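Yeah, one chain of the complex is gone here, protein chain that is, but the others are all in their spots.
Up next, subunit A:
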Amino acid sequence: MAGVAGGNDFQWCFSQVKGAIDEDVAEADIISTVEFNHSGELLATGDKGGRVVIFQHEQECKNRPHLRGEYNVYSTFQSHEPEFDYLKSLEIEEKINKIRWLPQQNSAHFLLSTNDKTIKLWKIGERDKRAEGYNLKDEDGRLRDPFRITSLRVPVLMPMDLMVEASPRRVFANAHTYHINSISVNSDHQTYLSADDLRINLWHLEITDRSFNIVDIKPANMEELTEVITAAECHPNQCNVFVYSSSKGTIRLCDMRTAALCDRHTKFFEEPEDPSSRSFFSEIISSISDVKFSHSGRYMMTRDYLSVKVWDLNMENRPVETYQVHEYLRSKLCSLYENDCIFDKFECCWNGSDSAIMTGSYNNFFRMFDRNTRKDITLEASRECSKPRATLKPRKVSTGGKRKKDEISVDSLDFNKKILHTAWHPKENVIAVAATNNLYIFQDKIN
């Protein structure tokens, strides 16, 4: 797979944008998760209104092979609805926190979607045939009088317009006291884990009335609480291994073969901190908002407020690579704390070959880092750069006193335009970027 930036033969260009153009964004329309399935044929989004929209990659047009196909709506459904827990006086948001696809095993597609409290397994199936010629009912569905039936016939399957149906197959509820932040399907294709602020549970996909608690960091006395779980993921090919990250910037790798309750980690990843540089903000900005294994399973990547770090699973004492996302924000931490932006949870993702990583920033900027060339690029998801197949121009934030033409100063950045969720196609250079209520799809220019 080609590199990320700078090469003569590689450039990102605009492909599509989905969503409304209105200035007034309804809260429900804010996209809260984006995920390609394992083949990249399907792209799912979840929003704050509890809805899931799935796009399908159309086959390329045979007449114009230099154009990649587009993603068009395949299915949309209401996954979660708002609830009120009267016992605890707790409002349960319908916002979809995460969607994870199951590997495809038959013609139907399955995904897990979760809000703060409940995980659901959805089946998305196609129906393109309909049986006609029933014995007991008419073509319009009215029941026939059984005494009037004098002969039997075998119903025949007739083609019909393609119908895509989404149906909830399992509901995994009542296992989390705190808010679910992650779900991850295991490589055994039978189990998955779900993590909230203090606990991680292991589920079997077929069993909804029971789950195993595998991590519990709740202290006996809540006054002693010092950290919470921020993300968790199963290893891509070792079904006994998973990791979870914390609000203190550490990652713990656990092996489920060692004990039923994995409170004691097998590996503990932490970068040493220079005590003299410690400030009020140090712990807050070190909180890890996302952790993702590389496809190879050899590395993992963590995102904290200002940087992305790549860790070698064989080395616990420091990351092997650190990439600065928006270091210029370090001198704005006071105002970012006051407007709560310092608590924004950015996600990160690998490309299919693990040679590049991507993460979002503010002002609808997103950043990509090429691990081989060490080049990085900042791009913007905006309607201004949305002409079909228009090449995206690299953006730059000016940090010093002198602002060059085309650069934007730190003080002009729009902190309400956050790109928290991005996804990279597992095989091709196609990326999906969620900019508040709009979904942008970019791809590389095929020369």
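Annotations for the structure displayed:
Rule of thumb we're sticking to: a contact is a pair of C-beta atoms (placed from the backbone, for glycine too) under 8 Å apart; a residue touches a chain by one contact, two chains touch by 3 or more; residues count from 1.
In this section, contacts and distances are computed from a predicted model.
Looking at the choices "S-type anion channel SLAH2-like isoform X1", "Epithelial membrane protein 1", "cAMP-regulated phosphoprotein 19" or "TAF1A polymerase", the name in the UniProt record of the chain not drawn here is "cAMP-regulated phosphoprotein 19". Residue A:Lys248 is the one among A:His38, A:Lys123, A:His204 or A:Lys248 that touches the chain missing from this view.
Interface note: of A:Gln11, A:Ser39, A:Thr76 or A:Ser386, the residue touching the hidden chain in the full complex is A:Thr76.
Summary of contacts with the chain left out: across A:Phe212, A:Tyr337 or A:Phe415, the touching residue is A:Tyr337. Contact between subunit A and the unshown chain involves residues 18-20, 28-29, 31, 45, 47, 49-51, 53, 73, 76, 78, 81-84, 88-94, 116, 178-179, 197-198, 222-228, 247-248, 277, 279-284, 287, 330-334, 337-338, 437, 439.
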